[in-house]
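First comes the structure, then the notes that go with it.
Here the complex is missing a single protein chain, while all its other protein chains stay put.
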């Protein structure tokens, strides 16, 4: 259980909130690059961390991400004209470039200086791994883009989808690191999901790392050894999954009650094959079918995630809900828009959840005290989740760091 | 008119509210028994008095009614597995029996005691009259199930439906005991509704009784006698109607702005015939047609209850709204989600309404002072509404008690 004040601290990500400030220190996935397919194409509405923004690709092909409201009279720039390296408000023709400068202000010909005084909030963007990423923090603290492996591999090596989860981001993150639910929630779907083990772990570890943290669960291995599964959390909301192909998630707050779940599969060293993609689609692993033209899954809370009680009864599926991603979503959303963690009862199997929260709270405190949060060194992201067998007398914390690190991928 | 504070007191029924506390002293209809048709079948969401719950029928056929949220991590037990005498959360396998005990806690094998410390809110249930009834109050104060006649007769003697009213419970209750509206609202439908009298009453009485109260309206009878119609209110929200077959309602708060209206017709001593049921359906007396798969009437506020202005104009119906139940619903909902009683203007014809509120407020005060509310003695419910002619010099209060009492029905 978590006191209400701490729950608020961890779940709220709007401007000025502690967690919002923390997240704004990192590069954040904003949208797919192909949502802006061409220079001077249609702008796209984007909501990130409770901020209403508009993305556009300018004449030079660069992406801008600016406040949806024109600073003149607050009209929406979604309706704007995207032309000649700037987005122009259609109300009075004020035009802004991707850096937030007002580059044309035709309604005020009298005062040549007026234009220079006008700025719009604009967030630096880069494109990596098929996505547009934004940096929404203080300019003087802007980090380099991290060496997140899936963003570094050639496009054919990678498959990324996204969908909305109708709950707070922390429910999604906690769900991703809740190791003990694998034994229950997903039972019946093991064949489809590498990494799902039926036996409960013997021990749990969570270690703070320079990239965020690593959660380890220990089961009995052969010959008295320890079999460890490690899950990497890259600050502030990434997960790396030790599946084949390798999986990853980014749980990006749209607002405090809605989360965009980016879902990744990739091979570091080869293109995804037609079989890889077919497997991925058919098993409903992490890429749900969407309602056409939206980011909302077809199976959602309005239809009880298309639960099949007969299938649940049969025992072939623990939940009667088809697919691991959908199962996670149903449970995480069922806790409500923002879970009330003050009424929980946590045990040893929740060690990862408990420590994850403590690490996040500690990080908030550190940052408030002027410290840099983990993960700003781009090289820190050169890791993978993995599984490994250790001698019984080797401690996880002594071995794990070395085992997670990878070499930088060959640039695409 | 009722001061705002008193209106709040009478209308709010969530946990910890005065009226909520009072209602929780009684057995409350939760759902139909046949919504849980088989042991270990699908759980059903139930909202009662603003509490989100889940009902399930266990392996032994017993009904459980427990908090929707698992006490572990607040996931919804609606998605749970109903198996081997308990409902199991699909997130981590925690399992609860109908008494709220945690009977399996497989995610915490280390601490055998952990399970004993975990409880979930569980309300005792009984099945009577085709319904599941719950007791949501303090265990030490749990009363016997009341001898409510329609729950005691054999199934074929009884017909029960339910539908949602989109307003506070008190509007529905007051509508049920508002005797003077019969002369107006339902004009044109008298043929269908026994008990509807066109002439206004001469006198109104409301008497506190051991079961709740009785409202009496007096009209001139033959030979200078008094003709009394009595309406019985059984605490906390039941009404008995002196129709043939006998009618009854229970207005159960779902939350403060939504009410489940259970509608009953029954013969004490014989099965309902096909004609009885056909009459009931065709006259739209109290059983509205529902939108398939829901408890919402087809005629509702979104379509102005399918009002027919031509019919209203013709004078054949006072309202142009078809059926007495639908008429009541339209008027009660038209007062808003929670009627603002501070702006009313009440007269003599509102005597019943005025006294009913005073009795309810007095009961809240009594209970707050430690007294037992009326109606906890199960035998107190052995009454029927009725009509009777009294000599002019006989007072209603002196005669009514005797005239309402009935013998216990022969158990089915």
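Going in written order, the chains are labelled A and B, and every chain counts its residues from 1.
Following the convention adopted for this analysis, a contact is a pair of C-beta atoms (placed from the backbone, for glycine too) under 8 Å apart; a residue touches a chain by one contact, two chains touch by 3 or more.
Remember, predicted model here, so these are calculated numbers, not experimental data.
Residue B:319 is the one among B:13, B:226 or B:319 that touches the chain missing from this view. Considering A:108, A:308 or A:340, the position touching the chain not shown turns out to be A:108 (whole complex). Not every partner is drawn; the one left out touches chain A at residues 40-42, 69, 71-76, 78-79, 81, 90-93, 105-111, 114, 117-118. Interface with the hidden chain, as seen from chain B, comprises residues 178, 180-181, 183-185, 200, 304, 307, 309, 312-313, 318-319, 321, 327, 330-331, 334-336, 339-341, 343-350, 353.
Everything that follows uses one rule, which is that only the chains that are shown with their structure count from here on.
Its C-alpha atoms superposed on chain B, chain A is turned by 120 degrees; the angle is given in steps of 5.
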